[in-house]
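Only a single protein chain was left out; the remaining protein chains are all shown in position.
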Amino acid sequence: MMLTESPIRRLDAKAPGLAEELKRDLDIDITRCLECGKCSGGCSYAHGFDYTPRKMVQLIKLEERGKLLRMRALWTCLSCQLCLDRCPSSIDMPRILDYLRGKAYAERLNDVHPEIEKFYEIMLSDIRNNGRISETLMMARFNFATRRYFSNADLGMKLFFKGKLKLFGPKTKNLNSLRALFAKLLFRSPAEQEPS
Amino acid sequence: MAVAFYPGCSHHALAEEYDRSARTICAHLQLELKEVEDWNCCGATAAHSLSPDLSLALNMRNLSQVKKMGLDEVITPCSGCFNRLKVAAHEIEHHPAALQNFAAMAQCELPSQVNVRHLLQFILEQYPSQQIESLVKKPLRGLKLAAYYGCLLTRPAAVVQFDDPEQPVALDGLMRSLGAQTVTWSHKAECCGGGFSASEPGIAGDLGGQILASAKDAGAEAIVAACPLCQMNLDSRQALGCDLPIVYFTQLMGLAFGYGWNEMRFSKLLTSPKPLLSRLGLL
Partner (left out) sequence: MSEKATALIIGGGIAGMEAALKLGQGGYRAVLAEKDHSLGGTVSKLCSSFPRWEDPQDLLRLKEQQLQSLETISILRDTEITGIEKKKGTFHATWKNSSGEEGALNAQAVIVATGFDLFDASIYGEYGYGIYPGVVNSLEFEQVLKDHTDGKAALPRNIAFFKCVGSRDRSKGHPYCSKICCMYTAKQAGTAKNLSPESKCYVFYMDYRAAGKEYEEFVRSVIEEKQVRYVRGRPSKVVMEKGQLLVRFEDTLIGAPMEVAVDMVVLASAVIPKPATRRLAEMLGLKTDEYGFIEAEYGSAVKAQENIFFAGGCGFAVETIGASAQGAAAAAEVMALFNKGGKP
């Protein structure tokens, strides 16, 4: 019997909830991981991550939900699919990250890369409102929302002179079907996230 | 031959030269492109990043629009759109029950068996190289290209099933059919970071810069691309001293088929290929 709680973390062999959740919801079995690191050595941006993909698998095994949902790499992963294609066990890491990011978004846990989330939201609100996106308006709204008034300004000028910036483009006509999808499938409505 | 065509949002402004050159060479190949009626954005990285289901549903709707036209194949020139459409088609085939739900939400029929191909894939699989070669009026002799495929055109291999995800060769082969040379280089299928060109330009600059440097190191004088996001991103990441033109494969096909500078809208590219093409007598 222990009188004081041990300062040493105690391991429990029982499969953690998150691993079981991934198996159930995504049919992805992380026990297949060989811990080889091939995913992480070739990852497009692991050199800028707080956790490499291999470490993420370990976080799942250790039920570190909080770390996973708040990590920077959740937002700076490029979804380039390299890790999946190189994995000797074909573990679909990009899909796991989509799943976790969706949760982090729904639970408003992203305080590491709000600008990336904002960009996605602006893009999605464009799609919800028009069915398609207009890069020019989207960029303007993004720069305004993140107060980066001069970000990419050089590029903007170049594009302007090339005639590549157009304010309005063709829209999707049947927007009702799209809005139904947004209403049911996006955890948070992009409307409530419009730049104030 | 007629096929459904999904142009993607960038066709209208940012990648107008890709759209115009693609339509011109398709007409030249006697391929009738029927634009998908009332298509919607594929959602790109934004949709699958915040809601993977929304991404599937948006593209399920696009595929159902193709079916509505009485067609069962759609081609697109954008690797990002291609990937999202292809993943949706794959999910419809493998998890029809979940997708059936989305179809009910969007009040459309679940589109089954819609074949999705990238424009590059379609051209390569539909037109034998001899046929392409026979159409070449102005061989691109002396043009040393790095064929760039990026990440989403060939990955994930199990879903996309096009070319090799690590050492793809399709675009190299097509360029050689046009008389150009392609270099051996190691970044043909690395990610350019284009998805972050607006929101995290630092990442896009880092990855795009590595690709430009690798192409230059391998002796390429231009990069040929098959995706508007890749093209735009690479072309805007040219650091000091790097001036590699990033051209669309459709522009080079058009050039080889006898179309001119203006028709292929080369002037729309940020880094002008004029000095290079003039030097080689290709203009």
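Every chain is named by a letter (A and B) in the order it is written, and numbering of its residues begins at 1.
Quick note on the criterion: a residue touches a chain if its C-beta (ideal position, glycine included) is under 8 Å from a C-beta of that chain, and two chains touch if they have at least 3 such contacts.
Fair warning: this is a prediction, and the values are worked out from it, not measured in the lab.
From the options A:17, A:88, A:114 or A:163, the residue with contact to the chain not on display is A:88. Interface residues of chain A with the unshown chain, by the touch rule above, are 32, 34-43, 46-47, 51-52, 54-55, 86-90.
As for the chain not pictured, it touches chain B at residues 164-167, 184-187, 214, 217-218.
One rule holds for everything that comes next: only the chains that are shown with their structure count from here on.
Averaged Cα coordinates give chain A a centre that lies 23 Å from the centre of chain B. Partner chain B is touched in their complex by these residues of chain A: 44-45, 48, 76, 78-82, 84-85, 90, 92, 94-95, 98-99, 101-102, 105, 113, 115-121, 123-124, 126-127, 131-136, 138-139, 142, 151-152, 155, 158-159, 162-166, 169-170, 172-174, 177-178, 180-182, 184-187.
Against chain A, in their complex, chain B makes its touches with residues 9-10, 12-14, 16, 38-41, 43-54, 57-58, 61, 102, 105-108, 151-152, 155-158, 165-166, 190-191, 193, 195-196, 198-201, 203, 206-207, 236, 267-268, 270.
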